[in-house]
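Sharing a structure below in structure tokens format, with a few things to ask.
The other protein chains are all here in position, but one chain of the complex has been omitted.
Take a look at subunit A:
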């Protein structure tokens, strides 16, 4: 039994998923840590840290009725809590381009080659049905200067992808 678990739930989006799932977890005496919950392509997806007061089997057994009723798929991974160790991004990268294969790989390969650590990546497909536009926002940490990061990404601009790097200035007050 580990200190924390990473619980993943995915199912067709409908109202009430979060409240039902979190009530079950609460009644088991487990705590929630960091969580990401978002609608993706008609599914509702939940990834959250759940404290390990209960054995994995007990957690899964308690969630089974809700999962069955709401048609959710469940996955549980043991995990270190790692709470209270937030990494703060120093760069924001925004990418907008006509939707085409490989756009994410192209951008992130360049970032990885500069040692850029992605802390958060969100992307959406927008635009008209027949002319989709891919929009991606990345926040992360990189030891490189803004100029060298920008220069590394420059080749993408020749391929009709708009890439914008800007510093994330964190104000402490």
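Rule of thumb we're sticking to: a contact is a pair of C-beta atoms (placed from the backbone, for glycine too) under 8 Å apart; a residue touches a chain by one contact, two chains touch by 3 or more; residues count from 1.
Just so it is clear, contacts and distances are computed from a predicted model.
Asks: Considering only the chain that is not displayed, what protein name does its UniProt record carry among "Formate dehydrogenase subunit gamma", "Peptide deformylase", "Iron ABC transporter permease" or "histidine kinase"?
Replies: Of the names offered in "Formate dehydrogenase subunit gamma", "Peptide deformylase", "Iron ABC transporter permease" or "histidine kinase", the one UniProt assigns to the missing chain is "Peptide deformylase".
Asks: Of the residues A:47, A:133 or A:156, which one touches the chain left out of the display?
Replies: A:133
Asks: Give the residue, chosen from A:6, A:62 or A:96, that touches the chain omitted from the document.
Replies: A:96
Asks: Write the list of subunit A residues that the hidden chain touches.
Replies: Interface residues of subunit A facing the absent chain: 38, 84-86, 88-89, 92, 94, 96, 98, 120, 122, 131, 133, 137, 139, 160, 162, 164, 166, 168-173.
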